[in-house]
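First, the structure itself, so that you have it in front of you.
All protein chains but one are shown in place.
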Amino acid sequence: MAISAHPHPHNPSGRVLRPAIQESALVRRLLIGVSVVFLVTFLFLPLAAIFAEAIKGGSKAWIIGLADPAAWSAIKLTLAVALIAVPLNLVFGLAASWAIGKFDFIGRNLLLTLIDLPFAVSPVISGLVYVLLYGAHGWFGPWLQSENIQIIFAVPGIVLATIFVTFPFVAREVIPLMQEQGTEEEEAAITLGAHGWQTFWRVTLPNVKWALLYGVILCNARAMGEFGAVSVVSGHIRGKTNTMPLHIEILYNEYNFAAAFAVASVLALLALVTLAAKAAVERYSLSAPATAPAEPILIVSNLTEEPAR
Amino acid sequence: MSIEVTGISKSFGSFRALNNVTLTVPSGELVALLGPSGSGKTTLLRIIAGLEQADAGSGAILFHDEDVARRDVRDRHVGFVFQHYALFRHMTVFQNVAFGLEVAPRKSRKSVADIRDRVRELLKLVQLEGYADRYPSQLSGGQRQRIALARALAVEPKVLLLDEPFGALDAKVRKELRAWLRRLHDEIHVTSVFVTHDQDEALEVSDQVVVMNEGHIEQIGTPEDIFHHPATEFVMRFLGDVNQFHGRVEAGHVHLGDVALPGLLAPEGAIDSATIFVRPHDIELDTRRNGHPVVEATVRRVYSAGPISRVELVMQTGQELAVTVPHDRVESLHLNTGSAVFVKLRRARVFA
Partner (left out) sequence: MSIASKILRPSVLPGFGPALGYTVFYLSIIVLLPLSAMFAKAAGLGWSSFWETISSPRVVAAYQLTFGASAIAASLNVTFGFVVAWTLVRYSFPGKKLVDAAIDLPFALPTAVSGIALTAVYSRNGWVGQFLEPAGFHVAYAPPGIVLALTFIGLPFVVRTLQPALQDLDFEVEEAAASLGATRLQTLLRVIMPALLPALLTGFALSFARAIGEYGSVVFISGNIPMKTEIVPLLIVTKLENYDYAGATALGASALMISFAILFLINVTQWVTARRHRRT
């Protein structure tokens, strides 16, 4: 740990200690006030409303809303979809970051841009493209029909659409970190006699584990919460192709608000757990002495072209 | 185990990093590859290690008369110490040093107890016995460097290759570590090659110095050879300070204005416009002529903080000259800005 001879511009609480560039107390309070009011009306009130609405009818109504067989099957389908989509994108993320992060080849930046594409696609269009590929009128539609395989308005379509919208999450977290860490540790392992897999498992993977976990957490949150893309391909068959977000929509449109908010409260809890896990990973990855301070990179894709090494 | 490199070339795109390099490192010696950045020294080291491939069709790399040019890094049994150490940051010091032993093929792998003993032995060798459970981030730069060395030695390499081993350390630690490396080498005698851009480091530590420039070797020799008998203008300039001026040379004399000064090495032939090189310590100053051929000069400045003083002169021909003389001499001659002095050359060189 380098000890800087210069006074650190921040104290631990993050406040600027340099008096010449400090705003007056009034301005400071005003700005904090504006921030808090804005965040309360836009973020905290809606979040609180979910739980308020969910328990408005008492705990019994809440339990009934969740114990309903249709709700239960939606929960199971949501879990199953995430359980398929997240590992697939995890494997992809590792392969992509190994190729892009550790090697220097022509077309690397193009590949990075293509991996980001799903971020730029509207969820509705993410579903639409699969309808146009596998639906009855799609490219493979007639063939699939003759083989009696159903993808659209069935679980495979939901899985595909979910994979599409969560596609870049893991890759986007791990690629920049692998790039930044370079190849010296891997080269050292190889000069010491380690083979490819040994190098990957024992040197590369431990060095990116926090970024990887971070990516998985975000990927999972989106996979469980996706609405637009899944809505287009699902067909909304109750008890069969309804995920939790779709189930909420149906209940809501039936004016069954108590049940809708009961299911919504579960997803909101999941979101809070996600945020807590994310914060924990950020904190732990920065304080762990053993690992590199793997600054977690936000999912807002940083599309800057990395300069070639 | 000796290392023999014959006719190796390497290009990156249109940049020629190495151009037909040939070099022999005798068994058990410690050899320095010395040169400025971009001279190809690190590339050569990485090619010897097998971390880079030489250009197809260029020469061979022999370890003890055996061609290893096509052999995988893993099978070359080299110990490589990286410039920035490349310690595994998520492993303790112990785990780092043990790594090479633990990834060995099952049939040749040591037992857990043997590995532990070997790691302890190595930590003792690098004088970091108490640090087994620390992480690299908890060590100083010099300690990390020694751990990197212990890790490389753990697999009992046939040759040890070090890339700028002290490059990232501060001046004081550098000095300590290079003396330590020399003693360590005298103890273990493994054939070693290290890359450096620091002339003092190369001259102090190594048995042989290989001076490199723009992808080729300028000179190979012992530190004394290289310093006292530079073969090329580049070596002359790269190793230590040097005065450089234009003049005429003839029959062992340097002609400055209408004075012919003796002291020129390589006295054959005459050149009308030669570049003449003189080290600051190869110049004598006096305030009297003493009958010898001398050039008159005026002292511009004296820097005398230290045992050796540095005197800047302007010669009567208008050329500038830097001279180093013992501080006592400056005092006895009463040298000050503006003093008139007479200059004599002890050794001057020209390169064809």
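Letters A and B mark the chains in the order given here, with residues in each chain numbered from 1 onward.
Just so we're on the same page, contacts are C-beta pairs under 8 Å (C-beta built on N, C-alpha and C of every residue); 3 or more make two chains touch, one makes a residue touch a chain.
Fair warning: this is a prediction, and the values are worked out from it, not measured in the lab.
Participant: For a quick check of understanding: of A:Val81, A:Val155, A:Val174 or A:Ile190, which residue touches the chain that isn't displayed?
Facilitator: Reading the full complex, the residue touching the unseen chain is A:Ile190.
Participant: One chain isn't shown here. Among A:Ser59, A:Thr113 or A:Gln145, which residue touches it?
Facilitator: A:Thr113
Participant: Of the residues B:Ser27, B:Gln53 or B:Ser140, which one touches the chain left out of the display?
Facilitator: Of these options, the touching residue for the absent chain is B:Gln53.
Participant: Of A:Ile63, A:Ala95 or A:Ile149, which sits in contact with the chain we cannot see?
Facilitator: Of the candidates A:Ile63, A:Ala95 or A:Ile149, A:Ala95 is in touch with the missing chain.
Participant: I need the residue numbers on subunit A that touch the omitted chain, in ascending order.
Facilitator: With respect to the unshown chain, the touching residues of subunit A are 9, 13-16, 18, 20-21, 23, 27-28, 31-32, 34-36, 38-39, 41-47, 49-50, 53, 88, 91-92, 95-96, 98-100, 102-107, 111, 113-118, 120-125, 128-133, 135, 137-139, 160, 163-164, 167, 183, 186-187, 190, 195-196, 199-200, 218, 221-222, 224-228, 231-232, 244-246, 248-249, 252, 260-261, 264, 267-268, 271-272, 274-276, 278-279, 298-300, 302-305.
Participant: Using the touch rule from the top, list residues of subunit B that touch the missing partner.
Facilitator: Against the left-out chain, subunit B lists 11-13, 50-53, 55-56, 73.
As a convention for this text, only the chains that are shown with their structure count from here on.
Participant: For subunit A and subunit B, what's the span in angstrom between their mean Cα positions?
Facilitator: Taking the mean C-alpha position of each chain, the two centres sit 52 Å apart.
Participant: Of all residues in subunit A, which touch subunit B in the complex?
Facilitator: Residues 1, 184-185, 187-195, 198, 202-203, 206-207, 289-292.
Participant: Sort out for me which residues of subunit B touch subunit A in the complex.
Facilitator: 49, 51, 73-74, 78-80, 82, 84, 86-92, 99-100, 103-104, 135, 137-138, 151-152, 154-155
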